[in-house]
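Handing you a structure now.
For this depiction, one protein chain was excluded, whereas all remaining protein chains were kept in their positions.
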Amino acid sequence: MSHAAAAHYTSTGLDSRKIAFWTFIGSECLLFGSLIATYLVYEGRSVSGPTTHEILNIPLTSVSTFDLLLSSLMMVLALAAVQRGDRLWARVWLAATALLGAIFLGFQAFEFTHFVHEGLGFTTNLFGSTFFTLTGFHGGHVFVGVVWLLTLLVRSFQGKLGPEKAMNVEIAGLYWHFVDVVWIVIFTVVYLIQTTPLPAS
Amino acid sequence: MAEHSEPQEHQGSAHPTAATYVAIFAVLLIITIVEVGVFYVPAFHGFLAPILLTLSALKFTLVVMFYMHLKFDHPLFRTIFTLPLLIAAAVIIALLFLYGVFRL
Amino acid sequence: MSPASATAQHDAPVVPVAPTGLWSWITTTDHKRIGLLYGFTAVFFFLVGGLEALVIRLQLGAPGNSVVSAETYNQLFTMHGTTMIFLAVMPLSSAFFNYIIPLQIGARDVAFPRLNAFSYWVFLAGGLLLNASFVAGPLFGADRLSVAPNGGWFGYANLTSSLQYSPGPNIDFWVLGLQILGIASLAAGFNFITTILNLRAPGMKLMRMPVFTWMSLVTQFLVVTAFPVITVGLVFLMLDRIFGTTFYNVSAGGDVVLWQHLFWLFGHPEVYIIILPAMGVVSEVLPTFSRKPLFGYAIVVYSGVLIGVMGWGVWAHHMFSTGLGPVADTVFSATTMLIAVPTGVKIFNWIATMWGGRLHLTTSMWFAVAFISSFIIGGLSGVMHSSPPADLQQTDTYFVVAHFHYVLFGGAVQGLFAGVYYWWPKIFGHRLKEGVGKLHFWLMFVGMNLTFFPMHFSGLLGMPRRIYTYGPELGLGMLNLMSTVGAFLTGLSLLVFVYNAWSSRREPRVGKNPWAAATLEWAVSSPPPVYNFSVLPTVTSRLPLWTEHGVSEIPDTPPGPIHVPGGSHWPLMTALGILVIAVGALLHHHFVPSLVTVLAGLGVVVVSVYRWAFEPFEV
Partner (left out) sequence: MGFVFSRRPGAVRPVSWLAAAALILILVGCSGEPYPQSTLHPAADMSGAIDGLYRQIFWWAVVVFVVVQTALVVTVIRFRRRPNQPEPRHVYGNTFAEVAWTLAPAVILVFIAVPTIQTIFRVSGRAAPGALQVEVIGHQWWWEFRYPELGLVTANELHLPQGREVALAITSADVIHSFWAPRLHGKRDALPGRTTRLAFTPDSAGTFLGQCAEFCGESHANMRLRVVVQPAADFEAWAARQAESPAVDSTAALQVAGLEAFRRIRDPGQHTCIACHTIAGVSGGVAGPNLTHVGSRQTIAGGTLPNDSAGLARWLRNAPGEKPGSLMPKIALSDDEVAALVAYLRSRQ
């Protein structure tokens, strides 16, 4: 992207890309808001199983939540390293962030496969449809983030990620953290607060 | 370019240091452990939702304020993020009411 | 970088001139050219949607008519609504956003010129995909004119979500077309919010911005918040159709009303997305031709913002007949009535702007006055069905058809025509003919009132919407015939407009400010140079051209070199990739070809985005 933008006059003194990106994040709030709302209004309405209690694995997901939180820490450290021109640590933290993102996707792939084996497919019931769509959308965002971070890593190895390009990393970081906070919400409302009534035993 | 009064960038001293970032992470981690802990303690089950929602909102705020720098950045960013966020929250709450998940 | 722009840079180090040729238009990133592309495309689709309306009116001109079949009729009214909203009125607004906003705020372009080009090409792709459905039948083993969308512009599930009730590709065209158009609108939304917030000339504070720019800002805010919701609703619909998920599947516990919530959560802000730009246009036209500043600028701006925010709290008034219960009915009725307050304020302020002025009754001004007049009628009928019991009788009848055509045709379309006549000399360097323009106006005004006013009565007397035929026993033949005659008058008025646009080519050239208007776009030549402003102006007033020293000197020739960004074809390539993905999804009944096509499109998108991100292009 253009480095000239920073030198341009802007009425707020802010970088246009950052304003646009925050607008995009605002828009994403409504995207995930609608997905979460749908999940919640449909929770407990499935006419057949399996549902949350039988399927969701809290210990496993707690670990992947930890993983994603840690990646956010790596991300801020990466940005700080790029800003002060520290190429080595920029690469280390960027690589760590991407790696943790990939691990999260690995957890999700395992979780999805496991659920399918347990009998919960995409079309099995309302829970399956809403759960896979919501978490799938989130996973898709993580995937894009990992690709983005790897692109930055390559740019860094090409020597094209100096402090003057810090805005590129900052915006990738905003994206990454937003994906993280979405997971914070999903972890709570999907995994920890289960309103589905326990199946009658 | 001299006539606009807002500061150009807030980078530098205003930004939190690596130590702050690590400290925030520690807090996030502790909250997460508490959340999972609460989930497993039967005594809390009567009011699980309010506890967990509060804790999760706290985590959300910490990440947005510190990792996304909203606390230190230009107030414009706060406006263009918060307004849609509030709309999204209102939509979720309204739909939960309309579907009778919440009742007055 | 494209050859054309490279040449341009080579030849013109100091005063850039616009490159010429087809390639320069395909790769253009100039907001003015993109505005023109939006404008021409919108007018084209407006004529298409108008033709659909005329066939509809022919069919309904008499009871028991058989001009078209039931199935064709359903496709026509679906495509009429979808076309007019997404392919005609919204892009016509976009044409003005593109052309006018950078000029009004004193900028050389939008914040992201290539993203702007991308928005246009994606919009075009969506429009073409939707309309391709009229001729694509043979590809799906069906007749021509048999696979166009046929579920209404609102596409209520489960009629649309279930392959049992909508087995053909009709609904797929609609879903995918809307998804693509959503991408275009969202990209433009991010772009224009940033442009308006960040590219204002020095001194152009928020409360010095022209009202058109203000209303555009509110509109774009609604776009970026409302479109994600319909996107999610459409994703569910698509997943139900392609993979058999259960979102709207009643037997699995799914709820068909959820679609209505998601649709109208988007759909009501969408109404303001359509009308607010026209309100902005009128707020520019009235002061100019009254020779008087807008009355109560601040309250007009604030009420626009308030309409935008309150527009989020009224969606369920489209759903009173679903039986939400008396409490929810009361709440949504109250919020809906409240929104009439800021709307009424605007109308009073517009009239007060004219009061005491010196009214130049140009064609543009006539359209603006007609906008107010129609909007009063549409607003009052709106208040009528904000009352849920009354709505139970009026919803899904021609009364509602009358209501929203007074708002969207009498309001938005007439308002935008006020803008067409107003900004035409700025864009093309000469006026439209005033005499022909008046003929256009009166034909349209009479035609639209003759079309839509009787619909209030046909609706109240028992004519439901979306019916391809009705029996003579309802006694509604004469009212419908009046509407049909009016529709043809309105159609005729559009031909007069097209004639006016064509025959005005040789009208005398105009100077910078032919209407003696107050805002910044009139400070530069008509049409403006490719760089807009030879030096960035400094503004000291809300009405810079009506105030002494309201704006700094803008010399006719730039004092120094101006770098104008070159073109790029990667936005177009990305848009093409998205179109290929959509075509792949259309083939979902054939798994392997579908997957291959989707992946190919995805590949094009990924490559194009990377080339876009790393091509040398300076803003």
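In order of appearance the chains are A, B and C, and numbering begins at 1 in each one.
Basically, a residue touches a chain if its C-beta (ideal position, glycine included) is under 8 Å from a C-beta of that chain, and two chains touch if they have at least 3 such contacts.
Keep in mind it's a predicted model, so treat the numbers as computed, not measured.
Contacts of the undrawn chain with the visible chains, over the full complex, involve C.
Only one of C:93, C:158, C:216 or C:500 touches the chain withheld from this view, namely C:158.
Set against the missing chain, the residues C:193, C:345, C:432 or C:517 yield one that touches it, C:345.
Hidden from this view is one chain, which touches chain C at 69-71, 74, 150-152, 156, 158-159, 162, 165, 250, 253-257, 290-293, 295-299, 321-323, 325-326, 329-330, 333-334, 337-338, 340-341, 344-345, 347-349, 351-352, 354-361, 369, 372-373, 376-377, 380-381, 383-384, 387-397, 442, 445-446, 449-450, 453-454, 456-457, 460-471, 473-476, 478-479, 482, 546.
Basically, only the chains that are shown with their structure count from here on.
Looking at B-C and A-B, the interface holding more C-beta pairs in contact is that of A-B. Chain C has its Cα centroid 35 Å from the Cα centroid of chain B.
In terms of their C-alpha centroids, the spacing between chain A and chain B amounts to 15 Å.
For chain A, residues that reach two or more other chains under the stated contact definition are 9, 11-12, 14, 19, 23, 26-27, 30, 33-34, 41.
For chain C, residues that reach two or more other chains under the stated contact definition are 193, 197, 202, 224-225, 229, 265. On the chain A side of its complex with chain C, the touching residues are 1-2, 4-5, 8-12, 14, 16, 19-20, 23-24, 26-28, 30-31, 33-35, 38, 41-42, 45-48, 122-123, 125-126, 128-130, 133.
Residues 1, 3-4, 76, 80, 83-84, 87, 90-91, 95, 97-98, 104 of chain B are the ones that touch chain C when the two sit in their complex.
Interface of chain C with chain A (complex): residues 111-112, 186, 189-191, 193-195, 197-202, 204, 224-229, 231-233, 235-236, 239, 243-247, 251-255, 258, 262, 265, 536, 613, 617-619.
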